[in-house]
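Only one protein chain is missing from this complex, and each of the others stays in its spot.
Labels run A and B following the written order; every chain starts at residue 1.
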Amino acid sequence: MTLVFREREVSLAHILILPLLAVGVAFLAGSLLMIWANVDPLVGYASFLSGSLGGYVQVTDTLLRTTPFLLMAVGIAFSNRSGVLNVGAEGQYLMGAIATTATALYLQSVGINPVVVLIISVIAGATAGALWASVAGFMKAYFEINEIVVTVIMNWLALKIMQWLLRGPLKNPLSQMWPMSPPVGVKLPIILPGTRLHAGFILALVIALLTHYILFKTKTGFMVRVLGSNPNAAKYSGLPVKKLIVFSLAYSGALAGLAGGIEILGVFHFLYEGIAVGLGYTSIIASLLGRNNPVGIIGSSLIFGMIYNGTVYLQSATGLTYTFSKAVEGLIYIFFMLFTILILYEVKLVVKREES
Amino acid sequence: MSLELVQSIIGLGLAMSAPVAISSLGEVFSERSGLINLGIDGIMLMSAFVSFHAVFLTGNIFVGYLLGIATGIMLGLLLGFFTVILRFNQVVAGMGLYFLGFGLSDFLYRALYADKIVFIPKTSTLRIPLLSEIPLIGGALFNQYPGVYLMFILTGIMHFILYYTRVGLWVRALGENPRACDAAGINVTLYRLFSLALGSALAGLAGAILCLEITGLFYENLTYGMGFIAIGLAYFGKWNPSRSLVGSLIFGVTWSVGISLQDIFIKIGRPEMTYFMIMLPYLAVLLSLLAISRGARPPASLGKPYYRE
Partner (left out) sequence: MIQEPILRMKNIVKKFPGVVAVDHVDLTLNRGEVLAILGENGAGKTTLMNVLYGLLRPDEGEIYIEDKKVSHHSPIDAIRNGIGMVHQHFTLVEDLTISENIILGLKEFGFFIDMKKITREIEEFAGKLGLKINPNVKVWQLSAGEKQKVEILKALFRNPRILILDEPTSVLTPQDTKELFKAIRKLKQNGLSIIFISHKLEEVLQIADRIVVLRRGKVVGELLRNEAEPRLLAELMVGREVLLEVKATPKAQVGEVILEIQGLEALGDRGNLALRGVSMKIKSGEILGIAGVSGNGQKELAETIYGLRKPTRGKIFFLGRDITKSSVLDRIQLGISYIPAERLKYGVVGDLPLYENAILTRIAENQIINSLPVVPPSLRPMNIKVIEKFATDLISRYSVVTPSHKTLVRNLSGGNIQRVIVGREIDRKPKLLIAEEPTAGLDIAATEFIREKLIELKNNNCSILLISSDLSELLSLSDKIAIMYNGEIVGAFKPGELDIDDIGLMMSGYKKMLRERIDLYWA
């Protein structure tokens, strides 16, 4: 008895339904979890929806939460397209945050024009993320070391570096409580007065569209896609495979580092351990849901923005903590895989008959 | 640097190595059959939680260990369903298991214990009569948690199974050339599922050990990526159980050095150096990967689903 797969012809409808279905069923399963935790799912989801989309402030907060996901997921999608899996977005994000903080603090202290500080710090963040990711890129391209193992280890390295810096060179001498850096004075401008939505969101959107352009309209993106789809054909066409691998990881890292920098300059305004909440890992799910397409990821990262924002309201209404969102994330992932198989493939059970 | 400090570093180092070593052992076994299991961190988290809760409810340590192993097996078979039977991409499925384990374990803890930190009685150490009297190292080596003893015993057992039994031979052959095995009449699906289940059972045991022996409590992301380190150590050990044990010991001991020197750092007014030291084990694993990568060749069919053409 074996299972036989045949790829089905998929229409656009199929592709759009898939992520929505996965999310929908995951939320349904989530309500089962809520019931088990003695929470009324209707109350729960009502507060979730009103919290994420219920008003002007709520919507902009959702967009705020969407920004880092958007950047990181687009970056991850880019490297996915080349066949390289960047599980290290979390670490690259942290390194970007560190670099941005350090750069901003230093440049501030020597009295440079705030706008210039802003620009240079942002670039520093992206560069740090790119360099951090390139290490894994080199190790894969030239030593054939699995990039997943390397990037995950580097995630933990980044976390430890941050923890060390926060208690050492970057420590705010005035803080008594948890370790944090001195406040970063420069801020990203708010684009909608009365809200917290800053320019970083626009930057993220621009970069998402730019990435889409690069991937689908330029020679570089073309080479990346060929490499990811058929490495043999890439060799046959004379493509510079090793350089492409390093480049795609560096690009991915740059976007993750940028996300870290933007969170510092737009949301937190100082560096502390609390910025590491696993956004980099969640972005992997967002890139999967968005089917490795920047435009699709705009949509899927919005869903996660909603989840991260809405569950705060869910929490205060029901007593469940934000980690409910983590559980739902995992469920979305599982259901996405399941539905991918069911929708995209026709699965037949072939039973061999014994000949009499 | 007192003798006692050295002893406590070794003792703590061994205890810390146990969960990493055992889950790495499991990963070595699964990868030998050609399956990469990226979800072992998630398995460790779930089994840590399950064993924690079990001990909290029943007070019985054995139940805790057993349920931890059972959790591992169940999650391993779940992954096996996706990767071996449905032939889904192993990397994607493994990450899914990780997210699931991560989120679900934390959610369940919060649902049951809210924000409270709850302590459970840790497993007591087992003292081996004569050997623990040996001066210098006796205490550190032979008055240890069961996990440490299990670490060595299980490594020996897995090494034996892999290299000296028929089952181990089939598993090794599977990882290199599943087509040859199919042609020789070996049931590829069955053996792959078996190796995944066994590997996950070990990961489950590791999670239980982490919670019941080392921390005595549970909180979000208890493992802090230990599962991924275990995967890295499988590479480091070139898929040989005994070699990956060495890597795990290095990891555990360098970790313990960092923690143990904490007091000294505080005394000399540089408390943040502890974090610097804690970086060392991770850095060590990374550098060693680079060092041995030249000769390392993973099982040829690692990560590739098998179809009979």
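In the analysis below, a residue touches a chain if its C-beta (ideal position, glycine included) is under 8 Å from a C-beta of that chain, and two chains touch if they have at least 3 such contacts.
The model shown is predicted, which means the values in this text are computed figures rather than measured ones.
*Asks:* Specify the residue from the set B:L57, B:A180 or B:L287 that touches the hidden chain.
*Replies:* Going through B:L57, B:A180 or B:L287 one by one, B:A180 is the residue touching the chain not shown.
*Asks:* Determine and list the subunit A residues touching the chain excluded from the picture.
*Replies:* These residues touch the chain not displayed: 213-214, 217-220, 222-223, 225-226, 229-230, 232-233, 235-240, 352, 354-355.
*Asks:* Contacts of subunit B with the missing chain: which residues?
*Replies:* Residues in contact with the chain left out: 164-167, 169-170, 172-173, 176-177, 179-186, 300.
Definition applied: only the chains that are shown with their structure count from here on.
*Asks:* Can you name the residues of subunit A that touch subunit B in the complex?
*Replies:* Subunit A reaches subunit B through residues 2-3, 5, 33, 36-37, 85, 87, 139, 143-146, 148-150, 152-157, 160-161, 163-168, 171, 278, 281, 284-285, 288, 319-321, 323-331, 333-334, 337, 341, 347.
*Asks:* Which of the residues in subunit B end up touching subunit A in this complex?
*Replies:* Checking each residue of subunit B against subunit A gives 38, 82, 85-88, 91-93, 95-96, 98-104, 106-107, 110-111, 114-115, 220-221, 224-225, 228-229, 231-232, 235, 270-273, 275-276, 278-279, 282-283, 285-286, 289-290, 293-294, 298, 308.
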